[in-house]
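All protein chains but one are shown in place.
Order of writing sets the chain letters: A and B. Residues in each chain are counted from 1.
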Amino acid sequence: MNSRSKPVNQKAWLLVLPVMLSVAFTAILPLMTVVNYSVQDILSPERRLFVGADWFAMILRDSELHEALWRQVVFSLSVLLIQIPLGLMLALSMPTEGWRASAVLVVIALSLLVPWNVVGTIWLMFSRTDIGLLGVTLQSLGIDFNFTGDPVDAWITVLLMDTWHWTPLVALLCYAGLRSIPGAYYQAARIDGASKWAVFVYIQLPKLRGVLMIAVLLRLMDSFMIYTEPMVLTGGGPGDSTTFLSQYLVTMAIGQFDLGPAAAFSIIYFLIILLFCFALYNWMQRIGFGNKEVSK
Amino acid sequence: MNPGKAYRKRSFFLVVYIVFALLPIYWMVSMSFKSNAEILSSFNLWPIDFTLDNYIKIFTDPSWYGGFINSLIIVSLNTVMSITVAIPAAYAFSRYQFIGDKHVFFWLLSNRMMPPAVFVLPFFQLYTMVGLMDTHIAVAMAHMLFTVPLSVWILEGFMSGIPREIDETAYIDGYGFVGFFFKIFLPLIKSGVGVAAFFCFMFSWVEMLLARTLTSVEAKPIASIMTRTVSAEGMDWATLAAAGVLTIIPGAIMIWFVRHYIAKGFAMGRV
Partner (left out) sequence: MSSIELELAHSYKANPRVEDDFALSPLKITFDNGGAYALLGPSGCGKTTMLNLISGLISPSQGVVKFDGRDVTRLTPQQRNIAQVFQFPVIYDTMTVRGNLEFPLKNRGVAKTLINHRVASVAEMLELTDELDKKASNLGADQKQIISLGRGLVRDDVSAILFDEPLTVIDPHLKWRLRRKLKQIHNELRLTLIYVTHDQVEALTFADEIAVMSQGKVVQMGTSDDLYERPNHTFVGHFIGSPGMNYIPAEHENGVLNIMGQKIMMGDNQILPDGSLKLGVRPEYLEFNTCEERNTVVAEVVNIKDLGSSLMISCKVGECILKSRVSSDKLIPRIQEVVWLKIIGKHTCFYHNDKLVS
């Protein structure tokens, strides 16, 4: 959104009001509750003590939280390192016209519209060594694969599942970005005798800067918030080897009903995401990923 | 590398990926046509005793098909509500400047950064307090937290693509604001509305955590029902598989209808 010569009109707020009201109800009120709880000790609905920053301190010292955070960071980093290049490669290999383009588009986009628990269920059914295609195949090849017992296998399966699930998002974003490159650039490159690699580095990659930035930020945010899929697939296990931040929070909030700490954790959680996104955004801007180009 | 070789390399990669994308789904489809007995006793790439029993069970058992109906209701409510409030707001952002416009816009987008897990508890309490627990509206509204900002963002992008001259011409031609909006403007952005609706669907249909938290019996979406299929006999894989397959179909249909606009919608990833 830019403010190029748009007339000033404060009455436009009326148009924005419905959105504000709905978001106020769904976001602001609950968040106020969270902030409220984060500074109180709720022993019972009647007995509440103001404890200031106690919960925050406790959370920040919680070693289980540190472990969950560490696992989360490793997970999100792995997700980025795998899915961004893979999605880009996929976009580059997708056909651009004809019935093939539509068919491939639909097949690729399918995984994005599968309910998240079904994603977990699909991979559950797929990876089990008794009834799953992948599990049984690996076993018959002599590979000792057990995603419910072995943490490494569990991690691999979770990453595989997430890659299967979300790479198409990156691919579709890059695909849209590629389609918006005018043909003249490719023609000029042909005339200049550029190799396919040079075309990729000097034309496609620069023009995909904005799209890649969005893909990276979205995947970072979403992978940080992941809950359902690993929950269904591994339940957070074996042990807590695949318990990431969201699972930990939900257990604390609903399972243990520790309202105070859970609320404090929620705020910290959000700030962590904000921090990581901000840091990544700035770093990418610095290495040349911002949309600084003014020309077409 | 000559173009022929590069093309073959790309096609090969694409084929491999498509196999990767479809294999797990294929496996679930295959399981959905088997009986539990067959699943547990033998391993075959395709059912030996092909059966439609699982699907029949779902279509005849209210506790199953009720889940689908609930999910559809939730998604429809969410899409309609999100788009309805998003359209005027998007119009305001695209056409006018006003105090706090940029701030509100970015604040809306920042809601995307909130983990749904954070809202589990507050929503639980809030909706219980207003007596909306276990209703479709509750889940639809909860999802609006994410679908409204996204819809506003997408619609604003599409609306900014319509030159303001069209608005002005309409006023000169004698249209009032309402007439202009419904008869002229909306038809012009209908692909934008389609894309926004697609993304609302894409989020609301797939989200499970909030949906499960806010429902118990009446409005239980299919996602909840599927996660509770453990019984004395163990996991009801066959029915689970059939239910899973059925949850993918609405999505597949949606993609097919908006396939031409998907690229454009994702291109709204202009910053």
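One rule holds in what follows: a contact is a pair of C-beta atoms (placed from the backbone, for glycine too) under 8 Å apart; a residue touches a chain by one contact, two chains touch by 3 or more.
Please read these numbers as outputs of a predicted model, since none were measured by experiment.
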Which displayed chains the unshown chain touches: A
Full-complex contact with the absent chain, from A:10, A:96, A:140 or A:195: A:195
Listed residues A:10, A:187 or A:282, member touching the removed chain: A:187
Missing-partner contacts on subunit A, residue numbers: 182, 184-185, 187-188, 190-195, 198, 202-203, 206, 288, 293-296
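One rule holds for everything that comes next: only the chains that are shown with their structure count from here on.
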Intercentroid distance (Cα basis), subunit B paired with subunit A, Å: 16
Touching residues on subunit A, where the partner in the complex is subunit B: 1, 3, 6-10, 12-13, 15-16, 18-23, 25-27, 29-31, 33-34, 37, 89-90, 92-94, 102, 104-118, 121-123, 125-126, 130-134, 136, 164, 168, 172-173, 175-177, 179-180, 195-196, 210-211, 213-215, 221, 224-225, 227-228, 232, 245-247, 249-250, 253-254, 259, 262-263, 266, 269-270, 273-274, 277, 291
Sites on subunit B touched by subunit A in the complex: 1, 6, 10-11, 13-14, 17-18, 20-25, 27-28, 31, 39-40, 43, 45, 81, 84-86, 88-89, 91-99, 101-102, 104-105, 108, 110-126, 141-142, 144-145, 148-149, 152, 156, 160, 201-202, 205-209, 213, 222-223, 226-227, 237, 240-241, 244, 247-248, 250-252, 254-256, 259-260, 262-267, 269-271
